[in-house]
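Take a look at the structure below.
With one protein chain held back, the other chains of the complex are shown just where they sit.
In this document, chain identifiers A and B correspond to the written order of the chains, with residue numbering beginning at 1 in each.
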Amino acid sequence: MTATIRLGELAEFLGATLRGSPEKEITGLATLQEAGPAQLSFLANPQYRKYLVDCQAAAVLLKAADAEGFIGDALVVADPYLSYAKASHLFDPKPKAAGGIHPSAVIAPDAQVDPSASIGAFAVIESGARIGAGVTVGAHCFIGARCEIGAGGWLAPRVTLYHDVRIGQRVVIQSGAVIGGEGFGFANSKGVWHKIAQVGGVLIGDDVEIGVNTAVDRGALADTVIGNGVKLDNQIQIAHNVQIGDHTAMAACVGISGSTRIGKHCMLAGGVGLVGHIDICDNVFITGMTMVTHSITEPGAYSSGTAMQPAAEWRKSAARLRKIDDMARRIKQLEKRVGDVTPGGNASSEG
Amino acid sequence: MTATIRLGELAEFLGATLRGSPEKEITGLATLQEAGPAQLSFLANPQYRKYLVDCQAAAVLLKAADAEGFIGDALVVADPYLSYAKASHLFDPKPKAAGGIHPSAVIAPDAQVDPSASIGAFAVIESGARIGAGVTVGAHCFIGARCEIGAGGWLAPRVTLYHDVRIGQRVVIQSGAVIGGEGFGFANSKGVWHKIAQVGGVLIGDDVEIGVNTAVDRGALADTVIGNGVKLDNQIQIAHNVQIGDHTAMAACVGISGSTRIGKHCMLAGGVGLVGHIDICDNVFITGMTMVTHSITEPGAYSSGTAMQPAAEWRKSAARLRKIDDMARRIKQLEKRVGDVTPGGNASSEG
Partner (left out) sequence: MTATIRLGELAEFLGATLRGSPEKEITGLATLQEAGPAQLSFLANPQYRKYLVDCQAAAVLLKAADAEGFIGDALVVADPYLSYAKASHLFDPKPKAAGGIHPSAVIAPDAQVDPSASIGAFAVIESGARIGAGVTVGAHCFIGARCEIGAGGWLAPRVTLYHDVRIGQRVVIQSGAVIGGEGFGFANSKGVWHKIAQVGGVLIGDDVEIGVNTAVDRGALADTVIGNGVKLDNQIQIAHNVQIGDHTAMAACVGISGSTRIGKHCMLAGGVGLVGHIDICDNVFITGMTMVTHSITEPGAYSSGTAMQPAAEWRKSAARLRKIDDMARRIKQLEKRVGDVTPGGNASSEG
């Protein structure tokens, strides 16, 4: 299952300057510490430079500056991590899907499947759906009515698209993801919830990735919109009518409430939650498990939460925190009283 | 795919007072800002009243008070949002499932499927299950042994019911939901976990909705119970033996630990977590991402967490918070010392 590629071919593929034998055969990838004599490694983080000395790799992807002191074979590149990303696909053991339509798949007569697409076992493709060139639809996928999947898409086994989900080119969707589910729309009348049909769809751009068991709800009226190049990790919840700008990335377990808009090039760390109907501008970074309760209008990093402590100390902190309003008032009172007995005191005690 | 309904018919369906042409044709729904001349809109939130002036909609659902200053066609109703909810289903592009049993479905000989039910491709229905009148079971659903699904239920593609899950009437379950999974029950002996069979089932009332990829575990001994009219959003976790009262709603990513009981008409915002074995009374509202560590006996709104700050400021706050117990002690000491030097001071420094 391992590919074999010669170092010279790799250099050409990556546009790298080769220092070493072009005939050397590479069969895989590994870290600097773990790489064996047939594996390619890379140095991206300067912190790992110390591992170069004892590195057993066949060759190392690195920058010119790092190559100087390195005696092994090297592929010198401008951005070793990006080059590693490119090279990684050459050694990916992921099986390539068999071409054509599996005989067990159930495909509506009026669905259009490009002849170069691959449709897996037990897939269901409903009326009016269109599957583009080179698309892989994994086993057990359900593609709802009138969905469109652009050229080069790859759907893992067991992905569900409800009806009217339109997906751009080269989109990757991992197993268990559900796109186009009926968002949480109910009107409350006298304490009883009445369902609101979710008549919008989902519009997903090019080069998007959607992780395992992630949910993207359809719009209530207009579409939910995911921009180009957006990367969503696993177990994420995107509610109805959310809009996500191009090239924004979200780590696992993020939850975005309905109608919230997120700008371009944002990064949301794991477990972040956003309330609904707010706007996040471009280039915002939100640290892990932050609760975002209002719009953000300035680029930058934002956080909430408290630092971890040993549980016994934390219990004291948490109890005190409930009294912080009282503490603040007592400080103010102290300042007043101290001001009364010290010369010029009150002048400096406020704000 | 668009329905066409005349305004007069809509007025009759909604019990609305029509102001305008009964023959005008409506083909869809949209917001006040986006509605075109063949679309119905609605004014529920007074904040959006300003959009009435330029509204292009064919007609607007609104209250009598708002109708006065509006020159366009109107459907005057008591509760525009509720009327919108009712009207929305008329324009829902969701495909209606084909009747009958798909030939690929695998159905146990002793399962009972009502002739008016629809069973999708590759569905599996196990021994003793009973599927009621008008129920839709989507493609790739798995209905375990002895499950019951009451009349009018709708299961999206790929829903799993383990054995002995009993579901009331008109229940909607979105894709990826798993009902009746084996809860997290283990006995620890000398550091090793031993599995406890989960012999209870799940009992779900009428008019319940369960969201995408939500999990409801079966009971350890007795059943896990979801009351009538409960609405669960996506990615929710309901552990074994939880009981949820009628008409309670939970937004996405909520987690409820084992044996906790939640009252009626509660609302849990997104990302809320509840520890196990506690009781929440009726009419409780819990704000987003709150950690609930003890029972709640009074109706009202509850919260935990900290407000978001720019990350640099947050780091300072978080560091200080770890010292809050020390701060409190220093305030107390200051009060004592200030009391020693100011007349009558100590009397007011406590409490």
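FYI, contacts are C-beta pairs under 8 Å (C-beta built on N, C-alpha and C of every residue); 3 or more make two chains touch, one makes a residue touch a chain.
Every value quoted in this text rests on a predicted model; they were computed, and no experiment measured them.
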item	value
Which residue of B:G20, B:G72, B:G134 or B:G255 touches the chain not shown here	B:G255
Identified contact with the non-displayed chain, of A:R6, A:R49 or A:H265	A:H265
Options B:K94, B:H140 or B:H247, residue touching the unrepresented chain	B:H140
Interface residues of chain B (partner: the chain not displayed)	104, 106, 122, 124, 126-127, 140, 142, 144-146, 158, 160, 162-164, 176, 178, 181-182, 184-187, 189, 191-199, 213, 215, 217, 221-222, 235, 237, 239, 253, 255, 257, 273, 275, 285, 287, 290-294, 300-307, 309, 313, 316-317, 320-321, 323-324, 327, 330-331, 333-334, 337-338, 340-341
In chain A, positions touching the absent partner	1, 28-31, 34, 79, 81-82, 84-86, 88-89, 91-95, 102, 104, 120-122, 138-140, 156-158, 172, 174-176, 209, 211-213, 229, 231, 233-235, 247, 249, 251-253, 265, 269-271, 288-289, 305-312, 314-315, 318-319, 321-322, 324-325, 327-328, 331, 334-335, 338, 341-342, 345, 348-349
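In the analysis below, only the chains that are shown with their structure count from here on.
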item	value
Geometric centre distance via CA averages, chain B-chain A, whole Å	25
